[in-house]
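After this line comes subunit A, so read on.
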Amino acid sequence: MGFDVAFLWSTFVKLGSAVPMTLGLFAASVSLGALFALGITYCRVSGGLLLSAFGRAYIFVFRGSPLLIQMFLIYYGLGQFPAVRHSLFWPVLRDPFSCAVLALAFCTAGYQAEIMRGGLQAVPAREIEAGRAAGMSGLLLFRRIIAPIAIRQALPAYSTEIILMVKSTALASLVTVWEVTGTAQRLISQTYRTMEVFLVATLIYLLINFIIVRLMSLVEYRLSPHLRERPVTASNGGRQGEVHG
Partner candidate 1 sequence: MSWIDLIGFGEQGRGGILLWATCMTLAVTAASLAVGAVLGAVIAAAKLSASRPARWLGDAYTTIFRGAPELLVIYLVYFGGSQAVTAVGKLLNYEGFLGLPSFLAGAVAVGLISGAYQAEVYRGAYQAVARGEIDAARSIGMGTLLRFRRILAPQILRFSLPGLGNVWQLSLKDSTLISVTGLAELMRTSQIAAGSTKQYFLFFVVGGALYLVLTTLSDRIFNFAERRVARSFRNSLGRR
Partner candidate 2 sequence: MADAPVPAISVRNIHKSFGQHEVLRGISLDANDGDVISILGASGSGKSTFLRCINLLETPDEGEITVAGETIAMKRNRAGSLMPADRKQVDRIRSELAMVFQSFNLWSHMTVLQNLIEGPVHVLKRPKAECIAEAEALLEKVGLAERRNYYPAHLSGGQQQRAAIARALAMQPKALLFDEPTSALDPELVGEVLKVMRALAEEGRTMLVVTHEMAFARNVSDRVMFLHEGVVEADGAPEDIFTNSDSERFRQFIGNFQA
């Protein structure tokens, strides 16, 4: 089996033209999801009993059930009701792209909220105390002391979640959004050259991931000058598994 460079290149070009769609899904859903996650995290950490129960239930449902069924529920399920079809949300819920973004955002919000909570819990109480001792409270304390520490704590887990989201955008093809995976599937059924198309598509995803990982680690680096001068200890033991569900 020789390499058909011309075919690989034309596949790359065709799939490349779907990259903006994948990136659009990704950017819209991750940022919308972050917004939702902020709200849920607020519910969980400072809400009353009812709000925190809502936060917990949200996280349980959206992390515990598969994304595909959430997406179908929003795209097919909601449209079933005349009330929805006649509401002002219908232009949004009728559109596959916005439905896919909503589903992706709802799902990642559950994961992101857990990451944010983890970040908040990792803020040392003594540093909050020191902030209070300096006369800070409420929003000022959160903005100047708590949030900066929490964000730095949460960044590594956040990077992992973001990479998983790049892959998750592929599901949008199942509600007829023609992003990279959907386009690849169409190419496969037209050409029957499964392996080549798969490899090119995977390469594109790996490139996207690579760039995002680079950007994230740049952010991490910029945000952590206080960790940089630390003496380097040569340890190659127990790298943490990056699996998360």
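Candidate selection criterion: all candidates are chains of the complex that A comes from, given by their letters.
The rule we apply is simple: a residue touches a chain if its C-beta (ideal position, glycine included) is under 8 Å from a C-beta of that chain, and two chains touch if they have at least 3 such contacts; residues count from 1.
Here the structure is a predicted model, which is why all the values come from computation and not from measurement.
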Neighbour of subunit A by the touch rule, complex-wide, chosen among 1 or 2: 1
Residues of subunit A that touch candidate 1 when the two form their complex: 60-61, 64-70, 72-73, 76-81, 163, 167-171, 173-174, 181, 184-185, 188-189, 192, 194-195, 198, 201-202, 205-206, 209, 237-245
